[in-house]
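Note that this complex is displayed minus one protein chain, with the remaining chains in position.
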Amino acid sequence: MAATTEYAIECRKITKRFGSVVANDQIDLNVRYGEILALLGENGSGKTTLMNMLSGIYHPDSGSISIGGQEVTISSPADAMRLGIGMIHQHFKLVDVFSAMDNIVLGSQEKRLSPKVLRERVLGICQSVGLEIDPDKKIYDMSVSEKQTVEILKVLYRSARILILDEPTAVLTPQETEKLFAILRRMREQGCAIIIITHKLQEVLELSDRVTILWKGRSIDTVVTAESDQRKLTELMVGRPVSLQINRPEPENVSTVMRIESLFVNKPDGAPALGGISAEVRTGEILGVAGVAGSGQKELCEAIAGLVPVQSGQILFNGENIVGKTPAQIIDLGIHMGFVPEDRLGMGLVASMGMVDNMLLKSYRTSKGVCIDRKPARALAESLVKKLEIVTPGVDTPVRLMSGGNVQKVLLGREIESNPSVLVTAYPVRGLDINSSYVVYDLLNEQKKRGVAVVFVGEDLDVLLELSDRILVLCHGRITGVVDARTATKEQIGLLMTGADSQEVAS
Amino acid sequence: MDLFIKFLVAAVGAGTPLLFGTVGEIISEKVGHLNLGVEGMMSIGACAGFMVGYFTDSFLLALVASFVAAALSALIYAFLTVTLMANQNVTGLTLTIFGIGLSNFIGVYMLERSPNGTLKLPERITASMRSIHIPVLSDLPVVGELLFSYTPFVYLGVAVALLMGFYLFRTRTGLNVQAIGENPASADAAGIEVSRWKYINIVLGGGICGIGGAYCSMIINGGVWISDNVGGLGWISVALVIFAAWKPQMAILGSFVFGALRILKYYMPKSVIDLPVAFYDMLPFLITALVLILSSVHESRGVNIPANLGNNYFREER
Partner (left out) sequence: MSTQTGYMSREPLLRVVKRAEKPTRQIMLLRAEALVFALIAGGVFILLIGYNPFEIYGTILSGAFRSKMAVQATVKVMIPLLISSLGVTLAFKMKFWNIGAEGQIIAGAICASYFALYHSSWNHVLLVTVMFLAGIIGGGLWGLIPALFRVKWGTNETLFTLMLNYIALHVVNFLRDGPWKDPGSQGFPKIARFDKNAALDKLLGVQIGWVVALALAALILFYLRSTKHGYEISVVGESSDTARYAGMNVKKIVLRTMFLSGAVCGIAGMVQATGSDITLTNAVAGGVGFTAIIVAWLSRLNPVTIVIVSFLFSVLEKGSSVVQSSFGLSTDCADVLQAVILFFVLGCEFFIRYGFVVRKKGGAA
């Protein structure tokens, strides 16, 4: 069958709405076989939505998709697979209790084969692109990069020729990222079409042949990577020229307010999450926390906030040990702690309640009597709306109906209004657009200037390096180093994230 | 000794409706749908099986009717929870109330119109439901009685359980089905038609429960219709799923143990232990509660329970 076009995928005028939100607005995109296309755009620009339509998860409201020159309708992931499209989602789509092998063959239409034949087939694919895997290992025993390998194998096993990767490097160390890129380059040589979603400019420049930039749901430009640079791409991505610079005021009146001493914390299933860490948290400075996802960041934050049981160790707040105390008891000691958890709507806020009731969450106990007093909460909610320019139909509208940026403003605003002396924030800009992210950075800096000890758990090393004063690096529940953010480099932190000792890194 | 063998044989019979209920519910839970409507589906199967048997005098037709009617009622549940994404707990409970109500309603309706005020299955069908007699085998001492002296329901139940065990754990389709209960988004991304298999399993599971219901109405009371003939066996079945660790083969053992509990009162010699009848009636429920507690104490990280049990799936959820 003669191809009428050289393109592997050609999308024309794709539009997709979610309720009243237009996620994709008349998007055009194309990619050739033997090419890597980077899809660049900030959070909420519609990258994932577009790719989900190619992989059959969503269905476009209008527009057309052609695969190899033939116009097609992709109404399910099975359709996408039959068309040779394989997608590796940001949140892996694996069945935890199955082995790697079972996950790889899952859902394929072929006849049942003997385990021996299957194994040979999988190992053959591994060899051809340079992957390594133990086919019998269960997913729940695997590291993040192993899981990603299984995802890639799943796609290759179905001999997909078009590969879509949604932010594949977000959970990888710089070294693992390099390995992945090598595999992708090999696949390109073998004639695959690859689309990679990312918002890390460095990776775009390093890997891709062309870049398509999305902005607020529209495809605004496609450029050849070799003819572009970081500044140009950034301008296209945010829609206006911006300075990459994040403001970093000099710390003042620095003194240690909280001291963590050989802290051990276990996960609910009994596996160790924190293996004896010690650190200092100081007033008037921002302490960045870096690490591959799941290195113990969550447990560290929750241990400080008094939410998880601590096996051993101490958290001394101005000399007072708060380990073993409940959040209520910590408040009773006169310690004001602000905590912006990673899961905003599942932990920091009550999704179905309005702003007023959410303001009460940590303070409802302080009023007298059996009844709840909503008056001060309403006043607080209204003042926050004005101060932080929160967009909401009303202070009683359930917060789940608000946009991600506004939800974060509600949560951060409430925590700041409680006048904390320590403010712990876990991934506070995740999922936020650039403007909202800068609002968050400004709020954190403001707190730092007021003398608050700010802890900032982040994932983007560039942001960590520009915002923090010191960066604490976690790996497998241990601290592998604490570096000065003004002098440290990304490579240095990357090595610490993989578990290299700080002395080795320095030398 | 003789009494003991009789006791075992009776236990197998008494456990048979539980076996159908448990296996049916396992099939449904494996795709992530906790169907609390087992009691209702069994009631509907009980009613359909009895009435069709009463009018056609055909055991086979009665079985088919109980399967089909209960499967149709499971279809209501499937439509509401799979397509319309309604709350599984409430939908299942409603199905139970609906099923018991409908079964009793039709029963009363028929009773009012029967010539002598009772409904009793005709002789030919009762004969065909009697214990199968296999020449030579059934006549063996002890073994014959223990293995080859049951009603067709018993053999059918064991066969269904083994077949379903094979389906879930030995076929590629079974692997796909299990993936749906574990993580429907992953199954979907792997190209498995999630909704389709959910429907198939829920409806199939409902039908199997229905046959268990037919046992309740056609065997337990000697072929005479009474109201509320399932009498809580459906609920015990739901709990037995946990006891069986979501494995149909294990359900065979579990059902027969609970069958033994149900008939203990007739076989426990008064001279050994003399307990009130109400206590024996309570026993299966008491033990089930204990099983629930023990399995929760024992269970460290949900080894067998389908990880996505009780949650509905919508592909475009974000």
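Every chain is named by a letter (A and B) in the order it is written, and numbering of its residues begins at 1.
Here, a residue touches a chain if its C-beta (ideal position, glycine included) is under 8 Å from a C-beta of that chain, and two chains touch if they have at least 3 such contacts.
Everything numeric in this text was worked out from a predicted model, so none of it was measured.
Contacts of the undisplayed chain with visible chains (whole complex): A, B.
The hidden chain makes contact, of the residues A:I9, A:V31, A:L54 or A:I74, with A:I74. Of the candidate positions A:S278, A:N321 or A:S352, contact with the unshown chain belongs to A:S352. Interface residues of chain A facing the missing partner chain: 1, 3, 18-20, 59, 67-70, 72-75, 79, 82-84, 161, 305-307, 326-328, 331, 339, 341, 343, 346-353, 357, 360-362, 364-365, 370-372, 401. Where chain B meets the missing chain, the touching residues are 36, 76, 79-80, 83-87, 89-91, 93-98, 100-102, 104-105, 107-109, 112, 232, 235, 238-239, 242, 276-279, 281-282, 285-286, 288-289, 292-293, 296-297, 314, 316-317.
Convention: only the chains that are shown with their structure count from here on.
Distance between chain A and chain B, defined via averaged C-alpha coordinates, is recorded as 46 Å. Residues 18, 55, 57-58, 76-78, 81, 87, 89, 92-98, 102-103, 105-109, 112, 154, 269-270 of chain A are the ones that touch chain B when the two sit in their complex. Taken together, the chain B residues at the contact with chain A in this complex read 171-172, 175-176, 178-179, 182-183, 185-193, 300-301, 307, 315-316, 318.
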